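Note that one protein chain is taken out, while the other chains of the complex remain in position.
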Amino acid sequence: MSSNNESSVNKDLMENKGKVKAKEKTRDDAVVKNYQSQTEIHSHPGTIEPEGFDVKAVVPEKRKSQWAEVWRRLIKNKAAIAGMIVILILLLTAIFADFIAPYHYATQNLENTRVAPNAENWFGTDNFGRDIFSRVVYGSRISIQVGFIAVGVAMIVGGILGSVSGYYSGRVDNVIMRLMDVLLAIPGILLAIAIAAALGPGLVNVMIAVGIASIPRYARIVRASVLSLRDQEFVEAARAVGANDFRIITKYILPNCMAPIIVQGTLGVAEAILSAAGLSFIGLGIQPPIPEWGAMLSTARVYIRDAWWMSIFPGVAIMITIFGLNLLGDGLRDALDPRLKG
Amino acid sequence: MAKELLKVKNLSIQYNTDEGVVRAVDNMTFEIGVGETIGIVGETGAGKTTTALGIMQLVPNPPGKIVQGEIFFKGEDILKKNEEGMRKIRGNQISMIFQDPMTSLNPVMTTEEQIAEVILLHQNVSQKEAMEKARDMIETVGIPRERGKEYPHQFSGGMRQRIVIAIALACNPELLIADEPTTALDVTIQAQVLKLMKRLKDEFETSMIMITHDLGVVANICDKVAIMYTGYVVEYAKVRDLFENPLHPYTQGLFGSIPNIEEDDARLKPIKGLMPDPTEIPEGCPFNPRCPKVMDICRSVVPERVEVEDGHFVNCHLYPAEQYER
Partner (left out) sequence: MLKYIGRRILLLLPVLIGVSFIVFTLMYITPGDPAAMQLGEQATEREILQLREQMGLDDPFIVQYGRFARGVFTQMDFGRSYRTNALVFNELLSRFPTTLTLAATGVIVAVVIGIPVGIISATKQYSLFDNSAMMFALLGVSMPNFFQGLVAILIFSVGLGWFPSSGYATPMHMILPALTIGTSSAAMITRMTRSSMLEVIRQDYIRTARAKGQKESKVINRHALKNALIPVVTVIGLQFGYLLGGAVLTETVFSINGIGLLMVNSIRMRDLPMVQGGVLFIALTFSVINLAVDILYGFIDPRIKAQYK
């Protein structure tokens, strides 16, 4: 997706964040705390005090934590709320699919095939007489699994590669990043298709295929963040008191570059669901009778002339899901970087 | 006093943000004579830049809005002018120099093109003549004319600021607004640029508004000075009067923040506290929470402008209007 500008924007964002957080972090250090309490003793009206240490007294509001502030901005954004509601409904549908769906997804009724939507079958039935509404409901489970697990795995692998790459730089960085360049040289969906073709169909293989194809993106983002934070004072401070590399990366650097990762992750789930649906659509993904939206569309294509409902409902389900995730992702980005909203 | 060129009267500008309404400039009044230089001094966020943008009518809208006041330029209220009328003034009669030379030039245009653009806009010349004049200007600000073909990223910060100055002076404006023109530069370069500005200002007979937080700059080139705090002018006087006899506790505080070699005091006396949140300006005198001479009245009543001596105005309850009425 629109990675270029976003990543440059994200970089700016991170640099700012880094600075802000850098201050907060150092304050957490015991030594600094001591110093702070000393200055607090001094800060009676009338005494001389260095500028900048009295922030708390003058503007207590600004001491709110960064994330509370982000959350406040997020819930002010109507579109983001709408996105969250969509995701929530989707999650609930997936969890309570057994109670919501009137039929089992695989129950066939060969005397009742390709029936248009009616009171009995709200979304109609397919070529095997299966209830499309039930299949769409159960399909949410598959999409959610694929979306979140594939992105989760990609984030972890990409995150590790990216932090190692950014933190150590030099040859390690070069090798990892050239590998990522190679992966990026193949259009994402095509890479996923190639991997899926090699691994064969199936839910797990789809997750692997989609996951691998999106690793480079996270590796790049994390690397850029780590690079920008690596030489900040609070990291140097941690290094000076003898923290090891693992601790520095996990405790000091990564928590400070969560913002772009979260945004990319949200949008990434949307893209993963799209890719998985695409794979199933060309017969490489989830196999029948498991109700995957993309696979349902694939069957529906054959019957498009006489059973429109077979394609419309699963398609709309995909669309609403992706729409919700995109709304939330956009909202998160705006909330994390209000400068962008203008 | 010299013939009046610009008069700002009761100007108020506010920003409507998510966090609330910010009165960036509140009830501002000052005037500049032909050839005069006025300094506007204040901390970051005091409303200096907004004042400048207000005169240019370039306050970003939304969220900014000029809510009241008049700005007379050569006797005419330019706030009443339409966009087209204003365009003929901008860059031509009133020019502006911005704070950060690293970002105020277009990265994909050559420097001479950027200077020629303003010449073409306001003067009846051909493209070729405009380019020639642009190169002349580059020379005027002390850069070899051949370098006009280069792009901004090929110049250092100080050189870029020279180019910005060349753009501002290309049409020989009557008023130049310089918004912290040297803040972003190295100290050695600052002096050079200031010297250049002073020279050109005299050469071009331009009046100038010098926005700065540096009292040294004010002492150097200004005739008059307005001290701003949270959008208000707290003190307004001739430079000499202000330096010899600062009246407002905030102004006195500003002087206390500068090291003084002559006095034998080991410590600076900075103003305590920080500027208030712009959405939560305290009631009464905005300076009251930080003021060492605060009185009860300061917490409830906004002080009026009082002329304490000839041409020396202050907004402070320490100088009650009755006492100084003439």
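Going in written order, the chains are labelled A and B, and every chain counts its residues from 1.
The rule we apply is simple: a contact is a pair of C-beta atoms (placed from the backbone, for glycine too) under 8 Å apart; a residue touches a chain by one contact, two chains touch by 3 or more.
All values reported here derive from a predicted model rather than from experimental measurement.
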{"item": "Option from A:E120, A:D181 or A:E236 whose C-beta touches the chain left out", "value": "A:D181"}
{"item": "Absent-chain contact - pick from B:T44, B:Q68 or B:N106", "value": "B:N106"}
{"item": "Candidates B:N10, B:Q68 or B:Q154 - the one touching the absent chain", "value": "B:Q154"}
{"item": "Which residue of A:T93, A:Q232 or A:S311 touches the chain not shown here", "value": "A:S311"}
{"item": "Residue ranges of chain B at the interface with the undisplayed chain", "value": "56, 58, 83, 86-92, 95-96, 98, 100, 103-109, 114, 117-118, 121-122, 151, 153-154, 164, 167"}
{"item": "For chain A, the residues touching the chain missing from this view", "value": "1-5, 8-9, 178-179, 181-183, 185-191, 193-195, 197-198, 200, 270, 274, 277-278, 281-284, 294, 297, 300-301, 304-305, 308, 311-312, 315, 318-320, 322-323, 326-327, 330, 340, 342"}
